[in-house]
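The complex appears here minus one protein chain, its other protein chains still in place.
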Amino acid sequence: MNIGALEGILLIPALSAALLAVLPGYKLTSRLNMAAAFLTFATAVSLFVVEPASGRYLLVDDLNKVFIVLTTFVAFTTSAFSASYIGHEIDTGRLKPSHVRFYHAMYQVLMFAMNLALTANNICLMWVAIELATLTTVLMVGLYRTHEALEAAWKYFILGSVGIALALFGTILIYMAAQPVIGEGPDAMVWTILMTQAARFDPDLLNVAFVFLLLGYGTKVGLAPLHAWLPDAHAEGPTPISAVLSGLLLNVALYALLRFKMLLALNPASIAPGPLMVTMGLISALFAAFMLYSRRDIKRLFAYSSIEHMGIIVFAFGMGGPLANFAGLLHMTMHSLTKSAIFFAVGHIAQIKGTQRIADISGLTVTHPVLGWGLVAGVVAIAGLPPMGIFMSEFLVVSSTFARAPYLVVILVVAILVALGGLFLKLNTIAFGEPRGSTAPAQASYVPMFAHLAIVFAAGIYMPPALVAGFQNVARLLG
Amino acid sequence: MAVITDFALQGAQMLLVLLMAPLLTGFVRKVKARLLSRQGPPLLQPYRDLIRLLRKDVVLANNASWLFRVIPYVVFAATWVAASLIPTFRSGLLFSWTADLIAIIAVLGSARFFLALAGMDAGTSFGGIGSSREVMIASLAEPAMLMIVFVIALIAGSTQLSTMAAFMNSADVGLRVSLGLALIALIIVAVAENARIPVDNPATHLELTMVHEAMVLEYSGRHLALIELAASLKLLLYVSLIACLFAPWGISPAIAAPTLLLIGAAAYAGKIAALGFLLAVFETSIAKMRAFRVPEFLGAALMLALLATLLRFVSRSF
Amino acid sequence: MISIALLGVLALVAIAPIAIAMSGSPNATGFVYGSCLIVTLILFLIALEILFAHPAASTVVLPLGLPWLGAHFRIDPLAAFFLVVVNLGGAAASLFALGYGRHEETPQRVLPFFPVYLAAMNLVVLADDAFTFLVSWEFMSLTSWALVIAYHRVHDNIRAGYVYLLMASFGTLTLLLAFGLLAGSDGGYAFDAIRNSHPAAGTAALVLILVLIGAGSKAGLVPLHAWLPLAHPAAPSHVSALMSGVMTKVAVYGFIRIAFDLIGQPQWWWSLVVLGVGGVTAVMGVLYALMQRDLKRVLAYSTIENIGLIFASLGLALAFKAYGMNVAAALALTAALLHVFNHSLFKSLLFFGAGSVLSATGTRDMEQLGGLIHKMPQTAFVFLVGCTAIAALPPLNGFVSEWLTFQAILLSPQLPSWGLKLMVPAVGALLALSAALAAACFVRAFGITFLGRSRSPEAAAAQETDTNSLAAMYALAGACLIAGILPGFFIDALAPVVQQLAGGRMPVQLGGEWMSQWTSIVPIAESRSSYNGLLVFAFMFIAGMVTAFAIHRLASDKIRRGPAWGCGYPDASVATQYSASSFAQPIRRVFGSLVFGAREIGTMPPPGSIAPARLTVRLRDLIWDFTYAPIASAVGVIADRLNYLQFLTIRSYLSLVFGALVILLTVLATWP
Partner (left out) sequence: MQGLTFDIAHMLAGSLVLVSFMQLYQDRLSALLNMFALHAFVLAASVAWQAYAQDAPHLYITAIIALFFKAIVIPLALRRIVIKLGIHREIENVFGVGLAMLLGIGLVALSMVVMLRVTSGADPLAREDLAFALAVVLLGMLMMVTRRNAVSQVVGFMSLENGLVLAATGAKGMPLVVEISIAFSVLIAFIVIGIFLFRIRERFDTVDMQAMDRFREEQR
């Protein structure tokens, strides 16, 4: 087959992964890692210019274009961040060069897996890709080989595998539902074909399938009560991986959920997936919001805030409607950018202070103004305060759904407020007050963090019409 | 020409209240002394006191500030203006629309505000006692007074004293429960505002009991004279307010012949004398109450006035 | 016009990055506050021009904010009036800060946020669609939060900022819900669309309640006021002035804009709610103020009182409007708006004074102050003017708006509804009570701070403040006096605003023949009520002058100095003076046990013992104890309970997944 942009975003990571697995020296490899990530990003952008035709295995449409570009972009900035981060880890001897080689290779494999999951035109292929991504992250979470890291990895692994199994069962059920209509063979797994025939599938089979898919992929999204792996994995893995997990992997799983939601939406006889998603979203948001209060580990704190935001996003998509869907997409994008920016800041902070205990970090805006205020800006954004982008999405979610489901929205609002309280409770001790801990100057790369924050800020004030049109189009697709 | 006479009458009113105020004080003292079967000071004693005080030098406390020296003039001016805005013998005077009843009460309020400040200026403990008790009393007396105004204004449909007096004089007032309650409340407030027994005793310097006297304790000479004069002006003000609202008989209308004016003046003098006599009787017949009984006393007035505002719906004239 | 205004706002925003760039350089303070002063003055003049020349509402739509909607901006008389308030306060604060700001030890924590804060407040007033409005609204809270925690090393300030930010976001979310109801699911967020969509009665009522909560929490209505006395004093004084004098007014603007403009025709019972809340707020606020010993906190609580007064007048206006009594509604609304203006003047003035005292003595605790009138005579004078104004005493401006409110209350018998007939006088009593208590409160504030003898060496060593600060304070004091003696001018200026909102207006005040009506204000008719600030002032002035002249000429004018008499007790120690708390004691006895659950425990030593007698006073903030504390503890408890889920074994997590699966399958199995 001829190599187009679509294949490019898969091949580049795959090849560079192979290359990085053998190359020594972290300086070179980290540069190469960045280069590859950037190349992938550029290729992904080119998808907007010339849209390649969806093949039998890969597809491109407005929905996953958004996801792809977001993924590749954050992957690129994260690779830039990880260059300086890993450098510091090597200097402090927390990581050995062999680890780093493995790390970079895995990084690219992860990119490959996620891009594959996003572009797969085949529910089974998508499943395989997501599981591949999960397994890679499991390995990376355990990178430090500490008790805690291994425990986190193990937890992630076991829960992840169960999720895998459930998702697969759901996939099989979808096939069973499609097979009588479409006929045997791979055709009954191809998205593009499924979508055209969905109306004639057996509704009850679809319902059961969706339950399994919701739980299976929901585990990856980190919805409560399937979330247990998420905080530990974020807290114990290398910070770039925490950024990628929060910023990307959750989105990829969410993407899968959305696809199946669309599928069910096409079949009038099946149950509406909305209520299920809304319920799980609300549970996650409220639960995570309360969990923020008794956190002692700074990375766990923001991991829980990711759960909360995933809850909000799933709620938005569950409610449906053009405005809510638009808000969901926007919120997802903004959350990816903001949360990864926050993790960039947190990574450097933890490196400088030599600890992740919130109690040991204080007065950051005095000792390290740039990092400190950067973190403050990030938290302001993630807490949904203007003029950052998340405020816009939360505004749209709440205002567009309140008239429809007042009580649910009140719960959501309570969750948002509680989460804000928890975040700022911690931020106050981290960023302000009498300085505590090391005041060593940070050798950090601020560019990725502030690039993300700048985008989030800009989006809160002005959104380019092209982007808006794309989002609105997708929102319409999502129904 | 009309303007000239208007000016003349307004000026006459101002002088009248200024000259009559000490007389009323003296009259009340005299009557009280008589009721206690004492000889008592002569009627004109207050004038003599004032003149004597005016001649004396002022002894200022070391700590006294410029404010302390300005305040007597402010207090006197405010009280005088307020007093001369109450219709005495003739309603609808030239400047009567300058301030309605609410504004008049507020002007008195500013006089009290500055007097309380004066009490705190020297930095003695007595001044503090006086000021804090004074503002406590005021914080109840003023709302009570305003509620009384509300009652009458809601009935008369105006806060303009001339209009109110005219209304109270007219036939369609009738006897109303609200007005009765308002009158009682007004008397209580007047007693409190003028630091009379049972709220305060103008004749004592027993530090635990005094309120008004404690505030002005540091004043001497001409300053004291002004404050004394302001005090008696205030007494006259309240007496003539009661007279104008609840005994508006004989007040000559805006455009009136000189004879009517004379009648008005005579009626006014009569009313003042009567009310002064009643006040003296009242003061001699009861004892001073403890400082912390006062709130209940004034609270009663406030409640009465509030009750009156509510009752005015049920109590149509009968 | 509006584009120029927006340019001004843009300029304010642009100052922030420059301030960040200049951080550390000594001229940063001068530059930032200087440019803020210029820009706010320009905006102030523009707003005045619009208000007086009042052209029809001009709008502009920028391609910002919500993409398909754009950012709508609009200046109508109402917006213009509040622009006047905002920028006058802003200009005064900038001028004051030109001097005051030099005392900052960490200016880089104040300078970048100050101009943005001003810009945000302007934007709230200019916004003409729900999104822009809320963005500016919350941005205003955010920037002021940053200013509140400028002195972040003091833990109380951090806590204050925390409570403030939470309450602010709570308010914003409530407003968000309100707009969600107004705009509906299809998102007609532009104010025009909202105006034209007439919500059902029930919806409108719910919206009004939400707005009362949302805007009220920002304005400081009891019981949503808890953040205000914490946050306002914590900020630098010129910011406190802005927060108290201006930002609360922006909150009032939000309420007026929605309740009078967007919802449409009100229902009569709404006013019951607003009136009640307003009256209670007024009295509670001033009672709290009387109990404080922190000067700036006294001022913050008195802000709550004035907000209560304003909302009471707004409630009256709603009542009259509901029954189509437009002239009466106009009167009540004028009273409210005039008080908005007046309060912004004298509250800024007072906070400036408190700031000068703070920077001169280093303390806000009144028990440490005293005798400052000798050390800082000019500050004392302007502060006295402010106290007289806020105590609602003629001939200053505070009295005028209060007087108008009373006049509006006196129109209540014309209301058809019996509930209102009976309620309004009761509210009137509450307002009268709060006015009298306010006078007491500011006698205490001024007397303890400036009069008597210095209670601490710092106070004894105080110096008069700098010229810039004095200039700002004198300007505001002058404005207070002018607004007090020429109120008719301001009432006429408010006419277009009132016309727009109430559909009626008060009679023209200025004009009429030279003597009878000139400069006197007549709400309804002259036979009914009138007040002439100029003449009252003139009479008092002339009478005072004449007396002084006469006495000094005819009688003695000699002065002798001597020790204070004090009934012959020489007070050796300054501690024998009345202190702030002892001054408040009689009033505390009257109201304390009811409002504060006050307990006074006096311990008398037995006869012969030389142990000192002690009096300990315990005041409880009942509102905090019964509203906020339970919520906080509830959150804490829930958080603790849920936190167990962090420490389960993998098996238990698996069983959670399993449980979820089984539940969902059961749901499916039992699906109809």
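When the chains are written out, they are named A, B and C in that same order, and each has its own residue count from 1.
Here is the rule we go by: contacts are C-beta pairs under 8 Å (C-beta built on N, C-alpha and C of every residue); 3 or more make two chains touch, one makes a residue touch a chain.
Model, not experiment: these values are computed from the prediction.
Within the entire complex, contacts from the absent chain reach the displayed chains A, C. Considering the whole complex, the residue from A:Glu7, A:Asp61 or A:Asp204 that touches the absent chain is A:Asp204.
When the omitted chain is restored, the residue from A:Phe41, A:Tyr175 or A:Trp191 that touches it is A:Tyr175. Touching residues on chain A toward the chain that is not drawn are 124, 128, 131, 135, 147-148, 150-151, 154, 157-158, 161-162, 164-165, 168-169, 172-173, 175-177, 179-180, 183-186, 188-189, 202, 204-205, 208, 235, 295-297, 300, 356-357. Listed for chain C, the residues touching the missing chain in the whole complex are 646-651, 654-655, 657-658, 661-662, 665-666, 668-669.
Definition applied: only the chains that are shown with their structure count from here on.
If you sketch which chains touch which, the chains link end to end in a single open path, with no loop closing it.
C-beta contact counts were set side by side for B-C and A-C; B-C has more.
Taking the mean of each chain's C-alpha atoms, the chain closest to the overall C-alpha centroid is C. With centres computed as the average of Cα coordinates, no chain lies farther from chain C than A. We define each chain's centre as the mean of its Cα atoms; on that basis chain A and chain B are separated by 78 Å. Rounded to whole angstrom units, the spacing between the C-alpha centres of chain B and chain C is 35. Centre-to-centre separation between chain A and chain C, using Cα means, comes to 44 Å. Chain contact summary for the complex, chain C toward chain A: residues 63-68, 130-131, 134-136, 138-139, 142, 149, 152-153, 155, 158, 161-162, 165-166, 169-170, 173, 176-177, 179-181, 183-187, 189, 635-636, 638-640, 642-643, 645-646, 648, 650, 653-654, 656-657, 659-661, 664-665, 668, 671.
Only residues 370-371, 373-374, 377, 380, 384, 388, 391-394, 399, 403, 406-407, 409-410, 412-413, 421-422, 425-426, 428-429, 432-433, 435-437, 439-440, 443-444, 446-448, 451-453, 515-516, 520, 526-532, 535-536, 539-541, 543-544, 547-548, 551, 555-556, 558-567, 569, 571, 574, 576-578, 582-587, 589-590 of chain C touch chain B when the two sit together in their complex. Partner chain C is touched in their complex by these residues of chain B: 3, 54-63, 65-67, 69, 73-74, 76-78, 80-81, 95, 97-100, 102-103, 106-107, 109-110, 112-113, 116-117, 119-129, 131-133, 135-136, 138-143, 146-147, 150, 153-154, 157-160, 163, 205, 207, 217-218, 221-222, 226, 291-292, 295, 302, 305-306, 309-310, 313.
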